[in-house]
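Take a look at the structure set out below.
Every protein chain of the complex appears in place save one, which is left out.
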Amino acid sequence: MSGVVIATPYTSHPELIRAAADAGKHVLCEKPLGASLEDLLIARESSQNTRFATGFMRRWDPAYRAARGRLDDGDFGKPLLLKCSSGDQAYPEKYLREGGEAPGAMFRDLAVHDIDLARWLLRDEVKTVYARSDALVHPQIKRLGDVDTAAAVLSMRNGGLAVVTLSRSLEYGYKVCTELVGNKGSVEIGGVEMMDAKRLVGGNACVDIFDDFRLRFERAFHRQMKGFVDLVRADDDEAERMIRDNCSFASFDDGARATLVAEALCESADTGMPVDVPDFNDAVVSR
Amino acid sequence: MSGVVIATPYTSHPELIRAAADAGKHVLCEKPLGASLEDLLIARESSQNTRFATGFMRRWDPAYRAARGRLDDGDFGKPLLLKCSSGDQAYPEKYLREGGEAPGAMFRDLAVHDIDLARWLLRDEVKTVYARSDALVHPQIKRLGDVDTAAAVLSMRNGGLAVVTLSRSLEYGYKVCTELVGNKGSVEIGGVEMMDAKRLVGGNACVDIFDDFRLRFERAFHRQMKGFVDLVRADDDEAERMIRDNCSFASFDDGARATLVAEALCESADTGMPVDVPDFNDAVVSR
Amino acid sequence: MSGVVIATPYTSHPELIRAAADAGKHVLCEKPLGASLEDLLIARESSQNTRFATGFMRRWDPAYRAARGRLDDGDFGKPLLLKCSSGDQAYPEKYLREGGEAPGAMFRDLAVHDIDLARWLLRDEVKTVYARSDALVHPQIKRLGDVDTAAAVLSMRNGGLAVVTLSRSLEYGYKVCTELVGNKGSVEIGGVEMMDAKRLVGGNACVDIFDDFRLRFERAFHRQMKGFVDLVRADDDEAERMIRDNCSFASFDDGARATLVAEALCESADTGMPVDVPDFNDAVVSR
Partner (left out) sequence: MSGVVIATPYTSHPELIRAAADAGKHVLCEKPLGASLEDLLIARESSQNTRFATGFMRRWDPAYRAARGRLDDGDFGKPLLLKCSSGDQAYPEKYLREGGEAPGAMFRDLAVHDIDLARWLLRDEVKTVYARSDALVHPQIKRLGDVDTAAAVLSMRNGGLAVVTLSRSLEYGYKVCTELVGNKGSVEIGGVEMMDAKRLVGGNACVDIFDDFRLRFERAFHRQMKGFVDLVRADDDEAERMIRDNCSFASFDDGARATLVAEALCESADTGMPVDVPDFNDAVVSR
C-alpha cells in the first residue's frame, strides 16, 4: 500500500496526515485540512516528503473543469465576480435533537468548497472576508453555535469579488451552483438538474433535481480517486508533472489557505466585522 | 375604412374575401382560405386587385422570424428536415357532447400552420403527403368524423421532409414547437415555457407553460395586425415593397397552397395511402 | 392632465416631485427618489396629498410578479436568502472619456432595484449593509469616483440575507437575475434568454440573450405605465384599493427607504466597514 485516503472528521486530519506521510504514504485528504494555523504548519512539514492532494472534488467535475479551461483560454476575459451557492438538504433530525453539527461547520465544511473555487477561478488570494449567519429555520441550533443560513463576501487581493450563500435547511433538494463573471463572458455551472428530461404535467415543465451531493458529484469523486491512484502509481517525474499540469489537483497549501479563509469567515460571522485573512506564506516562513 | 380583417369560420372565407376585395378593401384573412379548389380560384381572382395577406401568425412570432432570418443567412446550411408539433388543450366539453368540431378540422385548422411552416422554412413546395389519425382519447368523436391525434409526413419536391404531430386532447397545457434541421445547424423553437423563472420545489425544477395559443402568440398576433395596418396605410409602391421584402406576409397563393395540402392530408388520413398534392399553378393557368 | 411621469436624472427628482404634487398632479417617479434624507423628507410631505408611485419596474414584470404571488401563497416557505445580479453592458465610451457616470451611480441607480427586491421579496427592512467595489475593467473611472464591479450583503432585521453583485462592463449582453431561496422552495428569475429558440451550431446549443434593459423589461414598463394610468383615472376609493391590493405599486416610502439603503452601500464601499441603515420612520416622526 503506497497511498492513503483520509476522509475522517476534520479535527483528526492534521494528525492522520502526519502519521501517513511520516510512514511514507502518499495522501489524498478530504477538505478541510484542519482548523488552527499551528496544526496546519506541523502537518505541512510532514506532507513535504510525499505526494499530497487535498480533496476538493468540484475541481474534478467536468463542468467546473471545462469552465476553468475556457477561463484559461481567455474566453471570459478578466474574471471579476464569482457567485457561489451551496445549498444542502434539510437539517438532519439527529443534529436537531443533539444540537447542531458543530460551531463553524457551515464555513469550515461547506463554504470551504466555495473558498477554493474563488481562489481557483478568480486566480487570486483572498484578502478580506465579511460574513453573516443565522439559524432561521431551526432556531434551536443557534444556542449551540450552529447556523443554517449564511452569506459572505470575499475580497481578493487584486480587486475581484466573490459572494457566497449557504443553506442547510432546504426541503426540496440539493443545489450547488457557481457563476463566474468576466468582462468578455460568463459561465453558470448549474448542476441542479439530474437529467435532460423535461416533463410537461399540469401546467408545468419539470425536471428532476439532485437530492444529494453524492449523485451530483458522482463523476467528480470518481475522477478524483482515479487521479489519485494514477498519481500514486506514477514515477517521480510523472507525478511532479501531473501535479503541475493538472489544475484539478489541489496542493497542501491550497487546502491550508482555504482553511484559513474559513476561519476568518467564522470570526467575521461572530463579530459582524470584516476580517483580514492572515498571509500563509508569512506564517510558513516565520515558522 | 380601407382594410378588412376576416376571422370567421373558414367555410365563409371565400365569399367574404370576394365581397371585401370587390368592394375595394384590402384584406387580412385568417387561415385556411377555404376548402375546395374551385372556391379558392374564384376568391383568388377578386384578391388580385387588392393588398391581401393570409393570417399565418407564426411567421410574425419573434422566434420564428429569427429562425427564418438565420436560415436565409446560411447559418443552418441546407434545410433537410422539419419537425412540427401542434398540441392543443383538452377537447372542449361542448364538442364532446355535440360530436367534434368538424371532419378534417385537425388538418384544415391546425395542421395548416405546420404546412405553411414547411413551405416557409424548407423553401419548397409539398409534393406528396401521408397522414394517419385517430380518436384515441375521445372515441365518441370518431363516429362524427373528428379525431384527436394525428401524424403526417410531407415530402417536398426537392427531397426535404417534414413530420407533423397533432393533438387535441392534452390536459396539461398548450404546446406548439418546431425544429428545423439543416446539415450545418438546427433550431428548436420551443415556445412552451411562459417565462424564464424556474421554481425548485419538492425535488423538481419547474417552469410554468402556456395554456393557450392567445398568450403564446400574443406578440405574433400584435405584430401581424400592426403589419397589416401599415400595409393598408402605405402608398402603392411602399405596399408592394413591404409584401416583397417582409417574409412574414403570406400571400393569397401561400394560403391557397397550404389549403390544398391540408385537403390532401384529409384524403390520405381517410384512405391510408399517400396522396400527391395538385399543382396550384397548373390549376390557376388552366382556369 | 392629472398625472405626471418623472424620468429625469435623479438629482432633480425631489424638486420635481414637489412641483408636481403641489400642483395637484398624481406622480409616477423613476427610482431613485433622491439622495439626501432631508430632500426625501421634504418631497414626502408634498407627496402625501397625491397618488404616488415609485417606478420599480421589476415589480411589474410577469416573472417577478408570479414569484411574489407564489411566495405569498407559501410555496417557498420562509424566505431566507436572496441572490441578485444586475449586469449591464459595456461601459459607454462617452463616460470613459469624461470620467464615469457619477460617484455612487452603481449603488444609487442600479443596486437600488435589487434593494427594492430585497425588501419586496424578503418582506423585511434592511438593517445593515456591507459593500465592496472597484474599477477592474476601466481603472480610469476610479479616479473620478466611479466603479464597474461591486458586491454587497444586505442583512435584514429578522435575519434574512441578500447578496448583490453588480457589473457595468459586460461585453456580451445584459443580465439581470434574481434567486429567492426559501426553506420549502426557491425560484430563479433568469430573464436572460430573449426567446425560447435554441440553435445547435458547431458543437453548441445557443440561445440569444437580451442586450438591453428596454427589451428585457418591455412588458414590465408597459404594465407599469398602464397601472399608473389606471391609478390616475380611478376615483379615490378605487385608487386607494389599487395601491393597497396591488403589490407592484411601490409607495413613496418604498422609494425613500431603498434610497437610504443605497446611500448606506455607498458609505460602506467607501469605508470598507458595515453600515447600519437609518430608520426612516424615526426620521419621519422626528421631522
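Order of writing sets the chain letters: A, B and C. Residues in each chain are counted from 1.
Here, a residue touches a chain if its C-beta (ideal position, glycine included) is under 8 Å from a C-beta of that chain, and two chains touch if they have at least 3 such contacts.
Because the structure is predicted, anything quoted here is derived from the model rather than measured.
Annotation: of C:175, C:216 or C:257, C:175 touches the absent chain (contact as defined above).
Annotation: of B:77, B:145, B:202 or B:278, B:77 touches the absent chain (contact as defined above).
Looking at C:207, C:225 or C:283, the residue that reaches the missing chain in the full complex is C:207. Contact between chain A and the absent chain runs through residues 62-63, 66-67, 70, 75-76, 184-202, 208.
For chain B, the list of residues touching the undisplayed chain reads 77-78, 80-81, 83, 85, 87, 90, 128, 130, 132, 134, 136-137, 149-153, 155, 159-165, 167, 169-172, 175, 179, 181, 183-186, 272-274. Chain C meets the missing chain through residues 171-173, 175, 192-193, 200-209, 211.
In this text, only the chains that are shown with their structure count from here on.
Chain C has the Cα centre that lies closest to the mean of all protein Cα atoms in view. Set against the Cα centre of chain B, the chain with the most distant centre is A.
When every pair of chains is scored by its C-beta contact pairs, the maximum goes to A-C. Of all residue numbers seen at the chain A-chain B contact, over half occur in both copies; the interface is built from largely matching residues. Chain centres here are Cα means. That of chain A falls 33 Å from that of chain C.
Centre-to-centre separation of chain B and chain C, using mean CA positions: 42 Å. Chain centres here are Cα averages; for chain A and chain B they lie 53 Å apart. Counting partner chains per residue, chain B shows two or more touched chains at residues 192-193, 200-202, 208.
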